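Just one protein chain is left out here, and the rest sit where they should.
So that you can tell them apart, the chains are marked A, B and C in the order they are listed, and the count of residues begins at 1 in each.
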Amino acid sequence: MTDGPASSAPRLDVERLRRDFPILAQTVRGRKLVFLDSGASAQKPRQVIEAMVRCMEERYANVHRGAYFLSEAATEAYEAARGAVARFLNAADPREVVFTRNSTEAINLVAHAWGRGVMRPGQAVLVSEMEHHANLVPWQMLRDDGRGIALRVCRVTDDGELDLEDLAAKLADGKVGLVAVTHMSNVLGTVTPAERIVAMAHAAGAKVLLDGSQAAVHRRVDVQAIGADFYCFTGHKLYGPTGIGVLWARLEHLDRMPPFLGGGDMIASVTLERSEWAPPPAKFEAGTPAIVEAVGLHAAVDYVTALGWPAIEAHERALVDRAMRRLSGIEGLRLLGRAQDRGGVFSFALDNAHPHDLSTLLDRAGIAVRAGRHCAEPLHARFGLEGGTCRASFGLYTTEEEVDFLAEALVKAREFFG
Amino acid sequence: MTDGPASSAPRLDVERLRRDFPILAQTVRGRKLVFLDSGASAQKPRQVIEAMVRCMEERYANVHRGAYFLSEAATEAYEAARGAVARFLNAADPREVVFTRNSTEAINLVAHAWGRGVMRPGQAVLVSEMEHHANLVPWQMLRDDGRGIALRVCRVTDDGELDLEDLAAKLADGKVGLVAVTHMSNVLGTVTPAERIVAMAHAAGAKVLLDGSQAAVHRRVDVQAIGADFYCFTGHKLYGPTGIGVLWARLEHLDRMPPFLGGGDMIASVTLERSEWAPPPAKFEAGTPAIVEAVGLHAAVDYVTALGWPAIEAHERALVDRAMRRLSGIEGLRLLGRAQDRGGVFSFALDNAHPHDLSTLLDRAGIAVRAGRHCAEPLHARFGLEGGTCRASFGLYTTEEEVDFLAEALVKAREFFG
Amino acid sequence: MFDDLRDLYQEIILDHGRKPRNFRRLEDADLSARGDNPLCGDRMDLWLKMTPDGRIADAAFQGRGCAISMASASLMTETVKGKSAEQAKALGARFRELAMTGACPDCGDLAEEMERLQPLAGVHEFPSRVKCATLAWHTLNAALEGNKEASSE
Partner (left out) sequence: MFDDLRDLYQEIILDHGRKPRNFRRLEDADLSARGDNPLCGDRMDLWLKMTPDGRIADAAFQGRGCAISMASASLMTETVKGKSAEQAKALGARFRELAMTGACPDCGDLAEEMERLQPLAGVHEFPSRVKCATLAWHTLNAALEGNKEASSE
């Protein structure tokens, strides 16, 4: 042990781990690639790619269905992935982990099976102004489905934090059945106070779904400590494959929910007249699942876990501090969101350049940022930025030099547009 | 040109193409692997694996969202996959191709968006006794949803063919809004007369969904020639990745259908009050799609197309003839289904062995077959085989020697159980 | 070709599989349960007749399934007769260990009973078949605890 927190904190060896990501070594239009769009989707380390290849080259067959060697091996690998995700979220039981295509499908699953199957007319769903469309549109569709379920929207403060007074006010009449809010904004970087939200919601008789699509990448998540009812994240943002996401829910909730999709593997018995559902999680996994992708997600979870959350979080804090300092100093640049607790996602607008023009410019410098409204139109409207913003988002492999390079490029871009 | 159809028919070089499938080279419990479960899920050629690896190592980013190089490249690859699938099915327009997780999700999508969104109370869905649960359970759920939509079931003949008289009778009152039947049975191998079904259904005012999960692997499919309204298949059975499937539907139908899942990428605009949907296919692809898997599916489609349907179909005919001859001769073996038009899927039961015991035995000989009811419980009940069957199903890489080996093993297995 | 499978399919298993003992309905049963293995389609009904002091006086079953599940149910009904509910449950726990690992180091106190169940130990090499062997015991537990349904899922 050394003697101070600063020196004892584990550090990420970023230069070394970058070698795990083959894609980062390339040049783009003659410039070194500076990939700052991990918030949209992260790159994949070779450990993930290799796990998928091994699965397809050595141990592949359909799962849950065959009593022969390959199928048993594939089933074991698939269920081991479920176990790994359960540990990753500190779930009480692997049966609480349902594999979906992505976060979007996980939330739609809850909107159907809980929203239409368990909630009652007169109840409301409470979302916030900073939701990704994935956590807004399914609830609008539920509201418009003629079942008498209302939709409420919690305000966001000018600093880009959840307005907890407004939350309390909107919970007060006890009609909210479900609070569905993001655990980290994909635009503002804001990390929301999950434990407090859960405590407030539970006190008002509401369940809580947390959209962890961003949070699970940047923070250690403990669903039991948070006390959530539903939690979801998406594989491709966690350095894992596309085509796989996770819904975690308390077993008692999954038991109460009717199934969402019908088909093979989700039934206990089928006659032409009726079907009996299998117990969770099978009940919610109709058809052949994303087997190879589950194996890849397992490798991704292992990869992140092996690096260790203290090191990952320290690295991210350093990047966030650097970005705050460098970006705040740029004339004519408006930064969206100044939350106390924030992760490595920064959205901004230049006073003399449209975000699309800016991102084209940055692309020429090899810098990949995203331009638009980042699937959060209402939030952009809230801040009067209907035209959108540019967003830089960081990953494990992001370096402080890249942050500096972005800042320099922004200064030059402003000159360019004069 | 040579002078006769026999000699001019292209042949598959099976020994050579087997080298494309790394997994087939292994031994299982000390025996050479004889993989006869392609009907559950097929193995992947290295061309598919390599396409996925290249995507993740060289050209990966989220699609449709970034105006930078990698995202443009990924979007191009994703949309090129859509184009390849459209050509594979001879669709009129790539916008008719919707990517789903698998066939199961494709059918559920239709059950929600067409069944709940377009069909009217008093109408019926007509399935058959030989449906996979994927094409039965979603319709049962629709029937039980309180919308006044009935479910009818077309009989199967003792030979395992669709009973077309019964089909006509059940269409006669004009109340059937949708006929949803398999294009090839995953138990009986029966290929159903798609064009005739479509003609009969259309004459009776019904639309037609064909479940092509098996058919698309064994036959060239031309959705325009068939005249279908909806067609689906699943990537993992077509030598492609898990986590991706396809719904094809006529554009005019997709235009009429409300969306199924809500989220990012499927909307034209979102305010807190309401959302406007994007045009198809985006309307039906909420959230980050299975990008890498779409690229892999593209490679799979190319692989099959390069081998050529005439050669693939000739190979399959040879295997089917061989299997019919060899399996029919085994004492005490009951073969399910004797359809005129059939593909390489054989389900059978031994008189002195339960299918699970039999499959365990065969596994010891290195033979992978599936035991159970193959997600077709009603069909097994129809044939009085509630205990299930064993199923051997063939792929591109299946050899006549493997068929012979299976037949010999079955003879010995019957002796074993005495 | 299948010689090495004689470990799993010992003659006694095949025999109990073909001619299961206690394969009948107990009309005056005190306890009963239905067991299901949705994956295989195995299904069984189990009936128990209890003595006044809480021992299993008679056990019988009916159902369909593979040789392993039928033999396991057959052997179970033979083995649990005369046992108290506690003893039968303890035996079931040990048997599940045997079926999963092939061994049961702590089985000293139930050595004799475990000896009779030993022919099923070979199933541990076949992960997807373990449930066939344990279904009967899950169903027994359910019956003893007053549940009507058991599943080996």
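Remarks
The definition used in the following text is that a contact is a pair of C-beta atoms (placed from the backbone, for glycine too) under 8 Å apart; a residue touches a chain by one contact, two chains touch by 3 or more.
From a predicted model like this one, the values you see are computed outputs, not experimental measurements.
Note on the chain not shown: across the whole complex it touches A, B. Listed residues A:Pro138, A:Gly372 or A:Gly395: the one in touch with the omitted chain is A:Gly372. Of the options A:Leu361, A:Leu379 or A:Val403, the residue whose C-beta touches the omitted chain is A:Leu361. In the complete complex, the residue from B:Arg46, B:His64 or B:His183 that touches the missing chain is B:His64.
As for the chain not pictured, it touches subunit A at residues 353-357, 360-361, 364-365, 371-373, 377, 386-388, 409, 412-413, 416-418. Residues of subunit B in touch with the missing chain: 64-67, 71-72, 75-76, 267-269, 278-279, 282.
One rule holds for everything that comes next: only the chains that are shown with their structure count from here on.
Distances between chain centres, each the mean of the C-alpha atoms, put A farthest from subunit C.
Which two chains touch most often is answered by the contact tally, and the pair is A-B. Subunit A and subunit B have CA centres that are 32 Å apart. Per-chain Cα centroids separate subunit A from subunit C by 46 Å. A separation of 39 Å divides the Cα centre of subunit B from that of subunit C.
Multi-chain contact residues, meaning those touching two or more other chains, occur in subunit C at positions 39, 126, 129. The residues of subunit A that reach two or more other chains are 65-67, 71, 267, 269, listed in rising order.
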